[in-house]
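Shown below is the structure under consideration.
Of the protein chains in this complex, all but one are displayed in their positions.
Right, subunit A next:
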Amino acid sequence: MSLNKQDVQKIAHLARLSLSDNESEQYQESISSVLTLVEQMQSVNTDGVEPLCNPLEMTQRLREDAVTESNQRDSYLAIAPQSENGLYLVPQVID
């Protein structure tokens, strides 16, 4: 499995990563080699095999619908790159 440079740039965009041309080329090679490594899966017959997503095959545990957390807004905002008036600040989204 081999990716071209446009594939890599598309994946990078989906993953919200910004790559230089040089980096795209390097990742093109290294990601392709991983995809080649995993290609041997396709030769295995898995007809009728159920996918395994949790090794203990647990089902989702539910809890009471009750408030258990206290308000931690100040301590969470204290570690944010930028905040103001109790809100996270990001670059302007709407003109």
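Simple rule for what comes next: contacts are C-beta pairs under 8 Å (C-beta built on N, C-alpha and C of every residue); 3 or more make two chains touch, one makes a residue touch a chain; residues count from 1.
In the analysis below, contacts and distances are computed from a predicted model.
The protein name that UniProt records for the chain not on display, among "DEAD/DEAH box helicase", "NADH-quinone oxidoreductase subunit E-like", "Glutamyl-tRNA(Gln) amidotransferase subunit A" or "Spermidine/putrescine transport system permease protein", is "Glutamyl-tRNA(Gln) amidotransferase subunit A". Taking the complete complex into account, residues 3, 7-8, 11-12, 14-19, 26-27, 30-31, 33-35, 37-42, 44, 46, 49-56, 58, 60-61, 63, 72, 75-76, 78-82, 88, 90-93 of subunit A touch the chain not shown.
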